[in-house]
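For this depiction, one protein chain was excluded, whereas all remaining protein chains were kept in their positions.
Letters A and B mark the chains as written, and numbering starts fresh at 1 in each.
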Amino acid sequence: MSDLSRVDKIVADYKEQKTPLIYILKDVQAEYGHLNDEVLTNVAKATNIPLSEVYGVATFYSLFTTEQKGKHIVRCCNNAPCHVKKSKDVLNKIKEYLGIEVGETTPDNVFTLEFTSCLGLCAVAPVMMIDDEVYGNLTPEKAVAILKDYKLKGVSNA
Amino acid sequence: MKNLADLRKIKEKAKMEMASREKNVKYRVVVAMGTCGIAAGARNVMSALVDEIGTRSLKNTVITQTGCLGYCDQEPLVQVFEQGRPCITYGKVTPEVARKIVADHIVGNKVLSDYVFKQN
Partner (left out) sequence: MHRLHVLVAMDSHTIAQGARSVRDTLVKELALAELTDEVKVVETGSLGIYNKGVVLVIFPDNVYYANVTVLDVTEIISEHFKKGRVVDRLIYKQAPADQDIKVDELDPRFGKQQRVVLKNAGVIDPESIEEYIAHDGYEALGKALTEQKPDQVLAIVKDSGIQGRGGAFFPTGVKWGFTAKTQSDVKYIICNADEGEPGTFKDRLILEGDPHAIIEGMALSGYAVGASRGFIYIRGEYKMSIARMQRAIEQAREHGLLGNNIFDSDFDFDIEIREGAGAYVCGEETALIESIEGKRGEPRDKPPFPGVVGLWGKPTVVNNVETLANLPQILLNGAGWYKKLGIPDNPGTKVFTMVGNINNPGLIEVPMGITLREIIYDIGQGIPDGKGFLFAQLGGTTGGILTAKHLDLPLSVSSLREIGAGMGSGALLVVDDSQCVVDMVKNFVEFFNHESCGKCTLCREGTGRLLEILEKLSAGKGSVKDLSLIKELSETMMRGAFCGLGQAAPIPILGCLRYFEQEFIRHAKDKVCRAGVCHLETAAEIKAA
């Protein structure tokens, strides 16, 4: 990891806020892509919070990651309401198309596949979230078409 | 905001503005833009509507958004309000249908019966 000075700047941005660790980690992750040991050590130093606590928080929440992920994060829902609408079929097709399992990243570093917990879009189940965008009424074919779009132009809203 | 009278002034003004805004407006097109609507493609529907109304420079039509109506399985939902007429709600609207709504319903004054929101 090269330049860690931006950690200090982010921490300084939050000096007015009481207990801002989660916000700092969000911004730092947005800046560096992930929260590895080196980054977390610097956050701990800059905030004066013990590294153990910083590490504890960074590994507790599912939106934080300590590993480098792909350019796009595909989050599939398989909670009960999606499950009864055959979300497993969608997930299996995505796994097959991307050639990876849940938790893995494609070799070209474009996609990381994960689970999401319920997004509250159950009336258009099954659903998935790619980065900040949500997609509903999925079929295995539709899901693959959306991923193809991302591959081609990087953005889509089906 | 100092007192209730201030609030009521805003209320009256808002009501009047909403009324006058619609004085020269014949059609109000409302797109349900909740996350469910967007997951089903409401953004593309919205841009198709804006584009189509812009291209045809329809001065008598406004587009607004609202939240989820609770009929998420029918999203994207588009409602067309016309003064003195029943509100028509269209369900499962695609960008193509959205353009048709402008062409047939707003310009041509015909309901697109195939796309009228239905309960199963």
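Convention: a contact is a pair of C-beta atoms (placed from the backbone, for glycine too) under 8 Å apart; a residue touches a chain by one contact, two chains touch by 3 or more.
Model, not experiment: these values are computed from the prediction.
Q: In the full complex, which of A:10, A:39 or A:123 touches the chain missing from this view?
A: A:123
Q: Just one of A:34, A:69 or A:83 touches the chain that is missing; which is it?
A: Looking across A:34, A:69 or A:83, the contact with the absent chain belongs to A:83.
Q: Need a quick check: the contact residues on subunit A for the chain that isn't drawn.
A: Within subunit A, the residues that touch the unshown chain are 18-23, 25-26, 53, 56-57, 60-64, 78-81, 83-85, 115-123, 125, 129, 132.
Q: Footprint of the hidden chain on subunit B, which residues?
A: 1-4, 7, 10-11, 13-15, 17-18, 22, 32, 34-36, 38, 64-73, 81, 83-89, 109-111, 113, 116-120
Basically, only the chains that are shown with their structure count from here on.
Q: In whole angstrom, what separates the CA-based centres of subunit A and subunit B?
A: Here the centre of subunit B sits 34 Å away from the centre of subunit A.
Q: Name, in rising order, each residue of subunit B that touches subunit A in their complex.
A: Within the complex, subunit B touches subunit A at residues 35-36, 38-41, 43-44, 71-73, 75.
Q: In the complex of these two chains, what residues of subunit A are touching subunit B?
A: Those in contact with subunit B are residues 119-121, 123-124, 127, 134-137, 157-158.
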